[in-house]
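Got a structure here, written out as structure tokens. Questions coming.
The complex appears here minus one protein chain, its other protein chains still in place.
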Amino acid sequence: MTEDALRDWWKTAIIDMEPGRIAFRGHPVQDLIGNVTFPQMIWLMVRGDLPDAAQAHLFEAALVAAVDHGPQAPSIAAARMAATCGVGLQSAMATGLNMLGDVHGGAGAQCAALMYDIAERAGPMDAAVKAGLAEWRATHGKMIPGFGHRFHKPVDPRAPRLMALVEAAAAEGTVSGDFARIGQAVQRQIGADRGTPIAMNIDGATAVIFCELGFPAPLSRGLFALSRSVGLLAHAWEQTEQGGRNKGPMPPAILPRYSG
Amino acid sequence: MTEDALRDWWKTAIIDMEPGRIAFRGHPVQDLIGNVTFPQMIWLMVRGDLPDAAQAHLFEAALVAAVDHGPQAPSIAAARMAATCGVGLQSAMATGLNMLGDVHGGAGAQCAALMYDIAERAGPMDAAVKAGLAEWRATHGKMIPGFGHRFHKPVDPRAPRLMALVEAAAAEGTVSGDFARIGQAVQRQIGADRGTPIAMNIDGATAVIFCELGFPAPLSRGLFALSRSVGLLAHAWEQTEQGGRNKGPMPPAILPRYSG
Amino acid sequence: MTEDALRDWWKTAIIDMEPGRIAFRGHPVQDLIGNVTFPQMIWLMVRGDLPDAAQAHLFEAALVAAVDHGPQAPSIAAARMAATCGVGLQSAMATGLNMLGDVHGGAGAQCAALMYDIAERAGPMDAAVKAGLAEWRATHGKMIPGFGHRFHKPVDPRAPRLMALVEAAAAEGTVSGDFARIGQAVQRQIGADRGTPIAMNIDGATAVIFCELGFPAPLSRGLFALSRSVGLLAHAWEQTEQGGRNKGPMPPAILPRYSG
Partner (left out) sequence: MTEDALRDWWKTAIIDMEPGRIAFRGHPVQDLIGNVTFPQMIWLMVRGDLPDAAQAHLFEAALVAAVDHGPQAPSIAAARMAATCGVGLQSAMATGLNMLGDVHGGAGAQCAALMYDIAERAGPMDAAVKAGLAEWRATHGKMIPGFGHRFHKPVDPRAPRLMALVEAAAAEGTVSGDFARIGQAVQRQIGADRGTPIAMNIDGATAVIFCELGFPAPLSRGLFALSRSVGLLAHAWEQTEQGGRNKGPMPPAILPRYSG
């Protein structure tokens, strides 16, 4: 095998390096540092192009919104416990990040997939929404990701704020607004189906934003993970400062029930 | 144990929640979304206060600079391999993040600790630098974190750009410039000790920034982890798009040598 | 909420503890130590009952067989790289373990699910096998987990040895032999379908054993993970002894190809 062929094993369009030179997606790193925002850099790395300021502003709102949901979230609790077990800060973060699976962090990607599916259907919106929801439920069950919240009732305060920003961006021509309309139509339909209104939650609202900006559905999960890593770091660090050794999920006096 | 006492087990100053209400560090989430940048949000979450625009600009430069160092970095290679093993995008990211240990991602925090140690020593800078370096070497060995690079010779292109931003920020009064001076003095001293100049690397330059902005030394590691997570996501996603199943570190034709 | 109710949150039938007392599945720990084998302990912990010696012998063979597949396996490579990054041995192991996903470690559980599905179908074996395979392919695609190997051609040496042990156990009445027959019928059918014989691989053979012994299908994945953890530890430790810092997937001279 030639060295040339070997180099192909790890081929990448993200980064180009030689000694003394680093370029990301074709941009020398020294031209990016100080000149692009962190959200623009994230976009560039993941997608290959640079967003303009208005796109980056909407993208940034979604990143800001999802940073944390407190120590009751299993990922945050695990990161805090890990911080008392004698591992590095990065391992405490990784412990929590690793738990953002299909159930804990996957709703955004699922909601984005549903909305892309609806967008691709021909015919009037209402029929497309009904057909999309029917197919989703047949495959995945009753619960529609992105709507309703077991804790924030009646309204998750992040969703209306994000949707207002989407509407403003649509009014300015930054995005089409198509996915905001789809999201709202889905919300109405679920409400009609169950006979009582339902709120859009953070996963739904961020999925709307990522779809409006053209991110493939699976990236909703990755971008959520990036955003939540901020909370993981903040909590792991706060716990480090609080101290403790081998912190368990409850005070030690509360022994688990033996059910055998 | 009273419910009141129980609530203390997971006490936090980061987030305050009730149904329908989320506040981070005292700020309702809907006031933050769209109004603070992602770097400001990171700072707020980790430290509790909001930086002004100039501080956030310098902080952002450090976050942008460290996002990736390509598939030869073990963390990036592992994340890409994980992406071909049938795990979620968040687990691929966590796999790489978990590897940013003392050797792979810890140099920034170590360099920051060294610079804080030098800053706290009384007397003239040169003596403080010599004493700080001597103590470091006695405890940790010859290699000084933050200086030199096994690949980027003679110069890591990220470091001079970051240092130029620090100097501009010092000129504007955003930061004191003390840690830039310490970093440069350390660089000169190492060069004198070994009889040949050495360059500051990305870990040294980001440590200077985080010290100038007042972040405790261990956070240099956490903030690096946050920045590098962007590269982990970008590479895991690119690999997902490239496809592959159970991608190994080398083409399958290259069998590992049996040395038994 | 009463303390009694709180204790239910972490209820478990696995372990019962008070100060000075630990019992697993009803057995005081001091009665188990020295009196049960490690495989018996694994079985007890996961299932709740103790296997007899003959069952434990067959179970043990499956655990022994799957410990390692060398540094070309992404999980092993990642564990070795992690061992050079300044993290603890447990984190190096966890890094590799975390990669044993649907593609890298999931074949055993999928194969077990397929065999249980065939076992539950009424009518003659051949028809059940054809129907089971057809349904599998309709849902999951052409590849049948547990058969064929991209590296070990024509035969994976672990599979025939494991199957010989199953046959011996069936002859002694330890197991029924039903799943060995199903596995062999599936193997014949795939061979007939593609017009050329195919070998059963390690995932197929261990799935046969776990099914013969009555383990639910998803546990095939967990037991594989347990077995492979041995290889992860051995390789992480060998790499630690070999030394190295930030070991990448290939020698540093082989730069990844930039494809942008």
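The chains carry the letters A, B and C, assigned in the order they are written, with residues numbered from 1 in each.
As a convention for this text, a contact is a pair of C-beta atoms (placed from the backbone, for glycine too) under 8 Å apart; a residue touches a chain by one contact, two chains touch by 3 or more.
Remember, it's a predicted structure, so these values are computed and weren't measured experimentally.
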(request) Decide which residue listed in C:28, C:197 or C:214 touches the omitted chain of the complex. (result) C:28
(request) Could you tell me which of C:14, C:54 or C:131 touches the chain that is not displayed? (result) C:14
(message) Using the document's definition of touch, tell me which of A:31, A:102 or A:126 contacts the absent chain.
(response) A:102
(message) Among C:105, C:145, C:204 or C:256, which one touches the chain that has been omitted from the display?
(response) C:105
(message) Which parts of subunit C face the unshown chain closely enough to count as touching?
(response) 1, 5-6, 9-10, 12-15, 17, 19-22, 24, 28-30, 32-34, 36-39, 41-42, 45-46, 57, 60-61, 63-65, 67-72, 77, 80, 88-91, 93-95, 97-98, 100-102, 105-106, 151-158, 160-162, 165, 218-219, 221-223, 225-226, 229-231, 233-238, 240, 250-251, 253-254
(message) Using the document's contact rule, name the residues of subunit B that touch the chain not shown here.
(response) 3, 6-18, 25-26, 48, 87-88, 91, 98, 249-250, 254-260
(request) Extract the touching residues of subunit A with respect to the undisplayed chain. (result) 1, 3, 6, 70-75, 77-78, 81-82, 84-87, 91, 94-95, 98-106, 150-151, 245-250, 252, 255-256
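One rule holds for everything that comes next: only the chains that are shown with their structure count from here on.
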(message) I'd like the angle of the rotation relating subunit B and subunit C after CA superposition, in degrees, nearest 5.
(response) 180
(request) Report the inter-chain centroid distance for subunit A and subunit B in whole angstrom, where each centroid is the mean of the CA atoms. (result) 22
(message) Measuring centre to centre with CA averages, how many angstrom lie between subunit B and subunit C?
(response) 37
(request) Would you pick out the residues of subunit B that each touch at least 2 other chains? (result) 1, 6, 70-72, 77, 91, 94-95, 98, 100-102, 105-106, 151, 250
